[in-house]
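Taking it in order: structure first as structure tokens, then the write-up.
For this depiction, one protein chain was excluded, whereas all remaining protein chains were kept in their positions.
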């Protein structure tokens, strides 16, 4: 790349979560004089069902959007998930070929991100990966590390992750522990959310945010086959507590169809048990942080419980295998898929109350650290397994 | 998997090289009473241009073929390569969904194999990977290790590779150094090839296999942009030696279009320089080994030079970055992209003559070792980064 | 085709409507000794949201199913519809190539059927088309006639349609007015539906089928941009009548997303107006006919109003452009997109009551006539525009 021209950076966004957590980074890249930033939108971010208005917000942000690719194949099962990834990669290839960026930024571990990384690698683009090296369950575990092996620049969020990325043969000169974007963002937000604001989202009953309430975020575990049962278990465990609950619909991984159907079934056929529940697709990123801060206990298997809540000090009950092996702070209690275990763990967390903030995922200026690297580091494409001498 | 039913094993074949090297394994799996073997054909194996008659041979072999997928996108450049991979994965997903195997076997490091591995992983299949852990250049280096991070069972060909696969966090119980299938096969072949047989393949002039001749196999290096120039360099380096040459057309990676055009140009416009050359698409696997055994020196960047020739003792001049970092025996001399260097290295190898056989890639019964593991090991799908304690 | 082997007939099913109306034909083809019937499932038939259990019923029917292709791209807009069609065609090509049928049967005018017809034509298959030659609105009008120009055998449902198919240059020897499969089926059904059975489907309030009620089936008109507004107009027009309503969700054409959202909005925010309404995805084909027979007036733009109801004598208010130009009997009153017009038309139809049966779409034994042709007619592939002499 000639030093006289801007670096062209492509940032594919395929879910609202990636947009939420990346806002600070996107803003800084967008404003940097040495960067031409281009967004590519695809996946669930374009679908009302999962991300109402998020894509519109992005468009209003003044960003250059190189493509809006409808490529989510319906089914909510493994075959639909696999084909969605493949179709995404096929279409992204065309867009990357046309826009010809210097760097493609891949976030996290969602299944379609590996497909995009593969396309970018085959087009000889330099790939920067955010959040490699963590251990978790689900297909995310495989996806995350496979992306690491395609990526050239690594932004990890904690020292354990850094150690693993290096063990996998990545070049130490290109591995940076910048801390987590999600947590940096959570640390910056001072917005609050009111009962009225919350009631503008989703369906069901009002939840008074001034009184203790639970937030449930339980996504499919793609490598398990009984997601419906696991959701019912959580439902039974929590119903007995008779507390107000803000319940988020699951994300569009394999298993989502049966989980969404189960939630709809609860609403239609368990009116008494759901009369203190509100079911929400999503809330804007700032209000999401505010909600986590106000929640008495977060229940489910979202990474927000492990990451953002470690810094916010919000008690978390993490259920099942999805986050298994992920570095966590004291705020997290883990349980299996058992209604009694879940109920007991939540009761214990409610008794404990909030935790002291942890910095395991936090470094100030995570986004600025990434911008500094992305704008100055020498780019390369030929990878070599780096062996510790 | 219930012990009462056969293991269903799916073996996708996307290039003639994979079929050639895997014949022993395929035959043993096909005959094993505990295995239902299903082949999937795609990629260049179906195209006359690259693999004339190979697909027909496979069909004649009595195998069950679950799908024949035409999915090579023309162009011979990076975008065509990337889209070929994505389209392959999309179509393979349908086939895997229908045939529902227990295990999918992924070979080596070709770009479309990562795409197939991705599809298989998203469908929650157990993936067995052959030949992980090696170091090389080209996009193969990234592809190989990314496949490792999606795979559950690993058959590596040497101890260095095993060490790397373990470093990447794979479970030691599932990593096996079985030696190389290619080399096992080369060791088994006692077929020979005659001048007449050789002259039945390809175009150009006859090469007398009873007299010293060179074999050139130079494929594109996908992470480099001057494949045409590098081929011309080899041509100039060798033309000065005035020796008979069997020259293989490049495989269909990005860059193949310009390399094939360059070879056609040599033929049309450098008649004198090519009057001792024969240009060949491929020869049957047994005769290929015979050819390597008879060749005075193999020139180019094929893995056959590093692997099969290590055992056969054939002198090799390995040019450029494609095999860079790969474990090699004494028979290999490495050069850069320089006509003088290439000529000097070949001259030196011709002076040296054949080498003693090396066992760095060889273990007897590689294929049987794989069959034993594939039919008996406990299958799993949820991966976990395994950290050495 | 040799006379000594069975004709292989491929029947792609991409929506529950096609399965419902084709059951008699499928059964007869399945049982015919000279036919090997193979179904291909794709599109919305595989999705719970649109066709719960229909695909399972098909599988239970003992049919050979050559492929189940998840290929509906989410979005509910034009781009998703177009891409769904293209992806369907791409995948169908593989299946047709493998199963190699003699004849592919294309039904009606749904957008994905043209894509399948195109794939079949390019594979040199003989195409039989059911229900060509009609005039309507929406993209269906273009799709239907384009399929005619790819098809070799034509089963039309009325004389006007036959005249048009011939005008378009089709060979009179291959154009047959067999009457409508839908209407043949409606004529055969003597099942009834009870209030209890109806209440087992969908969500909302019970509708007593023993008392007068309306049935609303309003699908998107893909060539119009204000489907949401048009649905609201119907809602307002009917709400004033204060009658029980069985309301079907729209089919998955472009515009479905905004229409489905509008219906959900009615349910959540207009509780009073919807308290006599039941919202239903689908009912089994026999019960659907029973429902049409019991309905006081069918409202919307479904072809069932024009076709089945012409024979059943059920009053119909047909709204807007979707069925514009389609041959209809006296039972149909047409209106524009106006709440007042809709209300007035329904009131008039309720006052009139049931109509005498019409035979404009009815011939006894439609399905048998098709089977006779499909099993005996000489097949061809090269089309020639036939000019009346």
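Points worth noting:
Each chain carries a letter (A, B and C) given by its place in the written order, and its residues are counted from 1.
The definition used in the following text is that a residue touches a chain if its C-beta (ideal position, glycine included) is under 8 Å from a C-beta of that chain, and two chains touch if they have at least 3 such contacts.
If you're wondering where the values come from, they're calculated on a predicted model, not measured in any experiment.
Set against the missing chain, the residues C:128, C:214 or C:254 yield one that touches it, C:254. Summary of contacts with the chain left out: across B:46, B:116 or B:146, the touching residue is B:46. Within the complete assembly, B:72 is the residue of B:10, B:72, B:104 or B:346 that touches the hidden chain. Contact with the chain that does not appear here is found for just one residue of C:15, C:68 or C:148, C:148. Remark: the omitted chain is touched by one listed residue; of C:9, C:58, C:72 or C:115 this is C:115.
Listed by residue number, the positions of chain A touching the unshown chain are 67-69, 91, 94, 97-98.
Chain B residues in contact with the hidden partner, per the touch definition given at the top, are 46-49, 70-75, 77, 79-80, 83, 87, 203, 257, 261, 268. By the touch criterion stated above, the residues of chain C touching the omitted chain are 78-79, 81-83, 85-87, 89-90, 93-94, 97, 111, 114-115, 118-119, 121-124, 135, 137-139, 141-143, 145-150, 164, 167-169, 222-223, 254, 321, 324-325, 381-385, 387.
One rule holds in what follows: only the chains that are shown with their structure count from here on.
Note: centroid distance chain A to chain B, computed from Cα atoms, is 38 Å. The geometric centre of chain B is 51 Å away from that of chain C, both derived from CA atoms. Within chain B, contacts with two or more other chains are made by residues 94, 97.
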